[in-house]
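Moving on to chain A:
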Amino acid sequence: MSTHQQTGGRIFTLPFMLLGIVAVIGLYYIVERFVLGMGAVANINGGFPWGIWVVYDVVIGTALACGGYALAFTVYVFNKGKYHPLVRPALLASLLGYALGGFGAIFDMGRWWQFYNILIPGNWNFNSVMLEVGLCVALYIIVLIIEFSPAFLEKIGAKGLLKVLDKVLFFFIALGVLLPTMHQSSLGSLLIAMGYKVDPLWQTMQFQPLLAVVSALIMGYSIVIFEASLSNVRFGGKSETPLLSVLGKVAMGLMIVFVAARIIILVSQGKIGLIFAGDFSSIMFVLEMALFILPALILMSPTSRQNGGLLLIAAVSMLFAGALYRFNAFLFTFDPGPGYAYFPSVSEIMVTLGIIAIEIMAYLVVVKTMPVLHRSEQA
Partner candidate 1 sequence: MAEKEFDTGGFDFSEVEKRLGVTRRTFLTFCAGVAGSLGLSTNSAMAMAKAIAQPKKRPPVIWLHGQECTGPSESLLRSEQPSLEHLILDMISLDYHQTLDAGAGHKVEEIKKKSMEENKGKYLLVVEGAIPVADGGIYCKIAGETMVDLTKEAAEHAAAIVAFGSCAAWGGVQSAAPNPTGAKGTQAVLPGKPVVNIPGCPPNPANFLGTVLYFVTFGKLPPLDEQNRPKWAYGRLIHENCYRRPHFDAGRFATEFGDEGHKKGYCLYKLGCKGPETYNNCPSLEFNNVGGGVWPIGVGHPCFGCSEQGVGFNKPLFSLADVKTHTPPNAFPEIDDRSDASGASTGAVALASAAAGAVAGATLVTARKLNSSDDGSNSDDQNG
Partner candidate 2 sequence: MTRLLVGPFNRVEGDLEVNLQIDEGRVTEAWANSPLYRGFENILQGRPALDALVIAPRICGICSVSQSLAAATALRHAAGITMPENGMLSANIAHGAENIADHLTHFYLFFMPDFARDIYADQPWFASIVDRFKATVGTGAAQWLEQRRRLLHVLGIVAGKWPHSLAFQPGGSTKSIDKGEKIRLLSTVQDLRRFLETNVFADNLDAVTELTNADALFAWADNHPTGDFAQFLTVSRACDLDTLGQVALPLMSQGAYHNLEGSLFSRGVFDPATGKRNSVNIDAFSEDLTSTWMQGATAHPANATAHVDADKDEAYSWCKAPRLNAQPVEVGALARQVVDGQALICDLVRAGKTHVQARIVARLIETARLVSAMEGWVKALKPGMPFCEEKPMVKTGTGSGLIEAARGSLGHWLAIKNGQLSHYQIIAPTTWNFSPRCAAGVAGPLEQALVGTPVRAKEHDPIAVQHVVRSFDPCMVCTVH
């Protein structure tokens, strides 16, 4: 018998309907993008070919979907079985995040009708970070489907398949740890080839993959805390704060590593003075560091760590910090040369908001119809 249950309840609630409106607007612009071309919807240009669709939907979106990765690490590599209840909802969030990130990659792909070219080995350029990202993400989506499939199989009662799956699942779980490590680090490596265009405060060259994967893990733990907190408020059940506070502590450790690494790298590359330049880049850097340090301070104190509200605030701060780290590096302080500027258009933002709305709606539908959330002891 599964330890998970579907929450049930009405699907078409008012918030759901509101999200639906946002989703429909987003989808409308996605259709427009396919009919009239990207320029009709997005503000991307010659110097900023990557806008929020890449940076938010793919780079940040998948990092936000690292909950599954972070928990898989925790549960299966470090053998922390007690976190098992958090795994399935995290996997669902990861699957949705990655699937929609993949969708985002498709509608952001200029020549989407030729996407299969990246699957043909003859085309592969092994020097390309993008190749690795593309293939790993594609593969990881499949892995996530397999990892999450027990929920669906339980729902339809396919016990035979579940048994078979149970035998091989360890391999997919291992892949589910390896693949995000690879492509999340590679999302950082993408920055290396951009050279001078990436602001010196963010252009750490060969340290990019390390910083990327560490920040992805931070965001992964944060999103687990965030989702669990929200689910708890939304769907009730036993408070999971004690469990979450430990995850928060891990995230805090990673943050200390991350911030220390940033500072050490800047010092070793002789760029530390740029922090005090007082320009836009330095302000953004300080803001980003504040968003990292604030939750670290919160989480350092065991009392506030046990406070669900503070824990959530810390988690959201970490999410903002991780997102801002990526936004800063890829967009905000990105400087391709004189005269270039980028700010997303309304339609472009609506597409991203639409995708987020779809993600939340899908999450709500799935948790209400499939055994995802952990069976509450009271229930």
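Keep in mind how these were chosen: all candidates are chains of the complex that A comes from, given by their letters.
As a working rule, a residue touches a chain if its C-beta (ideal position, glycine included) is under 8 Å from a C-beta of that chain, and two chains touch if they have at least 3 such contacts; residues count from 1.
None of these values were measured; they are calculated from a predicted model.
J.: Looking at the complex, which candidate is in contact with chain A: 1 or 2?
T.: 1
J.: Could you please specify the touching residues of chain A with respect to candidate 1 in the complex?
T.: 7-10, 13, 39, 43, 45-48, 226, 229-230, 232-236, 239, 241, 307-313, 316, 337-346, 348-350, 353, 368
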